[in-house]
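Of the protein chains in this complex, all but one are displayed in their positions.
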């Protein structure tokens, strides 16, 4: 125990006015759904609200509203007017940022410092970025008169609820599409607060529709015949199902799926920053990050030293109440995800890898998993191949740059990768050889609205962010 | 005296049926159109061939009928060639594709003999030249620096998806083949093409084989798309599937569904005017955007 014990520093919940129940957001209004389900705080298992569950008929209503809004208003509105709506939304997100951050941490379990400093500011920045594109589409490189596609059906995951919403809605609206978005079953609340923001921004009804529910609701969105575009972020398993479902249709699809990123540390790396990058890479957002650096590939000559530094650093991670401003690692999002993480970690041990976690007390209630590393992992281990989507790092070693690249690429995924070296030419050569959509060199888990994001191979297709992100929502 | 004229294989073959007593013209050597895999021209491992007829239904040649195992071998060859071809400089790729154009220009007569209109050969040559010029420009058009809000250098550049399986359009034969092969080549992908036009395709393969195109960059399978394409669509080591030229909607649906298993990049069947400006889509369909971040600090 340190001499310097940080007293609890909880962010106040009072800024958030939770309603007992939330409806579906269709055609600019909150309406009842066919059924309902409860949404909880994963840190305490406290029920936060009752959420409407959208049936196929509800989804149909939403798509019809989106179609009307597309045909009558949004699709024909001059770009400069659309832009102003988006700028308005960006500003409203910034103005309500504290409320959104608290709500996100409550419903998702992520530390308030992340929702406050990363998720919410990036979400606002995304709207701000794409707002500017709305009246400049002919200059985006997709033809002289690029047209919107129509109605976009969007399904997003629970790891960055508001940010993924922004990644989906901002470019879609900028390009002139209308949307029906389904937030993840476990994290609907910030999307519903976003719906309020749409009302506040006086966005025309039907331009944004939010339908809450589980997998069946998502399937209804994806399979609706009047949806022109499907955008999905989530697991590779579901990505396959969606790709199959839209086969033979005219729906344009983008998929942002799983990953098993290699974070490669060479012996000449800036060790202290590399350790930070490893920690950010796998423990940011409890490792619930598709581009998480879940495989550490460290050069054998510095492996011992690096691991010692890493363990020392991990011992300073503060796991606990997501609303405490000093929390570094929050709650696992759901019981289901926790059991998956536990199962894979047990497999790691059973396969002979050595498991280590710093001493840390976990709360009694809620879903928790201590930051964990496995050493002595080989490529053949399941924990080196399967996406764990939790705070679990598999450590492998390599001897030569060639071996590092070979191991890094030896996966069906290809979303992201990290490289740590102080040698410029090595960085560039390795970055060239890595088969991944984002390569962070001497940094990790950095995101920006101007920077395209998306995967190779089974990590999906299409890019979100930047000029590239418009392509998914435009017909050339 | 037999006329000393330049004959196509067909006419030479028919000229052998001459009256007894006359001086027999020489017996033509018939050509079997084999497959093009890994830079070589193997027969189908299945040993199967099929008869190719001309537009009047007359026998003109035997062609290898590729099997699923040939498809497998073609993917292996394409994968083996991918590292070097994708890593070749854009300038080098442009030179190679331009060389294909040169060689095709020099073999106009062969394609004329295969009933390819001269205008189509022109278009095919011109299309190759067009793509040759794209290799070192595309990265500047579709990539570039991204102004992120922080002290980072951030750049996006296009990279090839990998191995692309293509069902070539039935017509136009030469222009269709060139239009599906060249963009994939230009972007650094390697290609496995299924075609039902063996004479044109394999004659084009001969052009490719003599044009500095490394073996395995383009692989041509002659035979039935319905038989082979499902194997390519479900092959885990294939990254892209180009069905723009496929007329069979039911087959296309099955192929797209099979491709979903490994999240292949799929171009769906489309009514394509092969003579029109292709735009960027045939290239960008099989490009991945890689974005590299690096801190900027002293």
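First chain written, first letter: the chains are A and B, and each begins at residue 1.
As a convention for this text, a contact is a pair of C-beta atoms (placed from the backbone, for glycine too) under 8 Å apart; a residue touches a chain by one contact, two chains touch by 3 or more.
Everything that follows uses one rule, which is that contacts and distances are computed from a predicted model.
One chain isn't displayed here; going by UniProt, is it "Deoxyribose-phosphate aldolase", "Extracellular solute-binding protein", "Insulinase family protein" or "Glycosyltransferase involved in cell wall bisynthesis"?
For the chain missing from the view, the UniProt record says "Deoxyribose-phosphate aldolase".
Can you say which of A:45, A:81, A:117 or A:354 touches the chain missing from this structure?
A:117
Pick from A:99, A:196 or A:268: which residue touches the chain that isn't shown?
A:268
One chain isn't shown here. Among A:75, A:277, A:371 or A:414, which residue touches it?
Considering the complete complex, A:277 is the one touching the chain left out.
Going by the contact rule already stated, which one of A:19, A:200, A:301 or A:316 would touch the omitted chain in the full complex?
A:316
Which of these touches the unseen chain: A:41, A:55, A:411 or A:443?
A:443
Name, in rising order, the residues on chain B that touch the hidden chain in the full complex.
Residues of chain B in touch with the missing chain: 150-152, 295-298.
Since one chain has been left out of the picture, which residues of chain A touch it in the full complex?
Residues of chain A in touch with the missing chain: 2-9, 113, 117, 268-273, 276-277, 316, 325-326, 422, 442-443.
What we mean here is this: only the chains that are shown with their structure count from here on.
CA centre of chain A versus CA centre of chain B: separation in Å?
39
Can you name the residues of chain B that touch chain A in the complex?
The touching residues are 141-142, 146-150, 152, 154, 156, 159, 161-162, 236, 239, 249, 252-253, 256-257, 259-263, 265-266, 268, 279, 281, 288-295.
In their shared complex, at which residues does chain A touch chain B?
125, 141, 236, 239-241, 243-244, 247-248, 250, 255, 257, 412, 414, 427, 431, 434-443, 446, 448, 450-461, 463, 466, 468, 476
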